[in-house]
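The complex appears here minus one protein chain, its other protein chains still in place.
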Amino acid sequence: MKPAKQKKLGEIARIIEGKLSGDAACMIVGAARLDEAQVNEITFVASSQFLKKWEQSKASAFVVYADFPDTNRNVIRVAQPMQAFYKAAMLFSAEHRSLKPGVHPTAIVGEDTQIGQNVSIAPLAFIGNECRLGNNIRIYSGVVIADGVTIGDNSIIYQNVSIREDCRIGSNVIIHCGVVIGSDGFGFENVAGVYKKIPQLGNVVIEDDVEIGANCTIDRAVVGSTRIGKGTKLDNLIQVGHNVVIGENTVIAAQTGIAGSTKIGNAVIMGGQVGITGHIEIGDHVILGAQCGVTKSVPPKVMLSGYPARNHARAKREEAVIRKLPELHKAVKDMQKRIEKLFG
Amino acid sequence: MKPAKQKKLGEIARIIEGKLSGDAACMIVGAARLDEAQVNEITFVASSQFLKKWEQSKASAFVVYADFPDTNRNVIRVAQPMQAFYKAAMLFSAEHRSLKPGVHPTAIVGEDTQIGQNVSIAPLAFIGNECRLGNNIRIYSGVVIADGVTIGDNSIIYQNVSIREDCRIGSNVIIHCGVVIGSDGFGFENVAGVYKKIPQLGNVVIEDDVEIGANCTIDRAVVGSTRIGKGTKLDNLIQVGHNVVIGENTVIAAQTGIAGSTKIGNAVIMGGQVGITGHIEIGDHVILGAQCGVTKSVPPKVMLSGYPARNHARAKREEAVIRKLPELHKAVKDMQKRIEKLFG
Partner (left out) sequence: MKPAKQKKLGEIARIIEGKLSGDAACMIVGAARLDEAQVNEITFVASSQFLKKWEQSKASAFVVYADFPDTNRNVIRVAQPMQAFYKAAMLFSAEHRSLKPGVHPTAIVGEDTQIGQNVSIAPLAFIGNECRLGNNIRIYSGVVIADGVTIGDNSIIYQNVSIREDCRIGSNVIIHCGVVIGSDGFGFENVAGVYKKIPQLGNVVIEDDVEIGANCTIDRAVVGSTRIGKGTKLDNLIQVGHNVVIGENTVIAAQTGIAGSTKIGNAVIMGGQVGITGHIEIGDHVILGAQCGVTKSVPPKVMLSGYPARNHARAKREEAVIRKLPELHKAVKDMQKRIEKLFG
């Protein structure tokens, strides 16, 4: 094992453009959260509410906010401590140490495939015929990219991803391990009790700046495109059915499923394990609570929860009465008896 | 990039066995849905209810029903427009352009493995020892097939699928990317608070004409077989526990989970994200609504929904009252006051 990466604190201060007060020669070997950081590690203090925790921290250096109190400990003052800390922490990150530009000799690249500048294609990766790859792309081992796929600049395709034929991936896209893009949509015709396959002939279009979490499945369209809009972020294990269209800057938490042909707006926020039926529309800026089941179209800017999904404030009022149902039931029974007596 | 595929309209009409009225020399380069089709693309009009939409379509040709009104535009009259259209659309599909019959030199095939006629084994695929593969099979890159697996004629195993030892895959089966077949079932014995593994020694049997969606997981049996019956179709990200038996011509939507040893009948229809507990039976022709939770056996031909799953019509009546609970609660409180006054 090589020795861990190490950097002098003075150098870190320069890189994150902060004002160091303390020992510039202090050697830093890692980055951690305030309550987990050890000696020779750097951490951060985002605001004065963490000052008490800070006193107990074992860290050797702290990225802090501009008007942090004077101290004998090593601090680097910056305008935005969290962002600056992440910049520092990346100096100790191990990613793509072994992935070098170029096509590894054990990778397969098909015919008529164009590859841009500074592209890394890892060992045992497969790229089919007639693909077009931009610049600065990283494709990890175990990735399989079928014929006719295009990928834009700076995109990263992690280990064991499968991308089926003719799908289009934009620029600055990140696709995490095990994702499947462009598998057949779930389309069958019931002919006298036997399901006949409807060919799934479209593709998937992933626009720029999208991130797709591990083991998600995005089905290809029947005809046309399943589409995920610019800047949208998907967590892990999410299902996107054929011909779904998702807008821009929408975030979807893990294990949510969206059935075929549904249209999701821009800036939508979904919790985890949400289910959305097919052929409906979810408006812009909608918020869907975790585990809710959406069965019909939703206008913009509302918050829904529960099953079937309904106005969140109303759902909470209904839930509050459900919590009292055993007592309510007893109260009704009691009243019935009294009234029976009255009328009896 | 090679030029896109193109076909003359007259040739398309011959292939789909329709009656062309219009320009047989018109060049078609793609297929799309009525509202998405562009110039030089073909689309279809399934019935007269789409006639208004049809007027606005930019498509250059239309597959239409037999008694479609007379028109100057290019139409191909057929008995079943959707099916004929899909046949036409497949002419423009890119699938398996680069997958050629034979075993690619970078694929691994183990000892004592038999391979039929016209089988394609793609680059970087792995097949273990003592497997038996029929004719006309396609195995894509990144697939790993362990020892002793059998696969019937005409089956397709897509990218990065894993099939563990001794599983049996029928004929005309389609297994989409990332599927896992034959992983160990979830079986442990609690010995004084520590879970000891119960060996999972059975296999998985996938009968003919089954389709399994991307990233599904089908566990091997403890002993005996986990079985998916002929003609059954699974959407993506579905979990099938050990020793589950699913009947024939059943369809299951995405992200549903079936716990161990449960038996599902024939012609069952399940929505997405359904959960079914272990060791129960679901009868033939049952319909399970999306997200429902089935906790006990279900007789044939009923429709269930909700949690815990119950008769759908009844569940809807209960839901209707839940929607009114805040008002009902208030009404009861009001009555209580009046009755208190009466008796007070």
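The letters A and B name the chains in turn, as written, and every chain counts its residues from 1.
Please note the rule applied: contacts are C-beta pairs under 8 Å (C-beta built on N, C-alpha and C of every residue); 3 or more make two chains touch, one makes a residue touch a chain.
Computed from a predicted model, the values in this text were never measured in an experiment.
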Touch with the omitted chain, as defined above, among A:Gly170, A:Gly185 or A:Gly306: A:Gly306
Contacting the left-out chain in the complete assembly, out of B:Gly148, B:Gly170 or B:Gly213: B:Gly148
Contact with the hidden chain (one of A:Glu36, A:Glu111 or A:Glu189): A:Glu36
Residue in contact with the excluded chain [from A:Leu237, A:Ile258, A:Leu288 or A:Leu304]: A:Leu237
For subunit B, the residues touching the chain missing from this view: 106, 108, 110-112, 114, 124, 126, 128-130, 132, 142, 144, 146-148, 160, 162, 164-166, 178, 180, 183-184, 186, 188-189, 193-195, 197-199, 201, 215, 217, 219, 222-224, 237, 239, 241, 255, 257, 259, 273, 275, 277, 293, 295, 307-308, 310, 314, 317-318, 320-322, 324, 328, 331-332, 335, 338-339, 342
Residues of subunit A in contact with the chain not shown: 1-2, 31-33, 36, 82-83, 86, 89-90, 92-95, 97-98, 106, 122-124, 140-142, 158-160, 174, 176-178, 211, 213-215, 231, 233, 235-237, 249, 251, 253-255, 267, 272-273, 290-291, 306-307, 319, 322-323, 325-326, 328-329, 332, 335-336, 339, 342-343
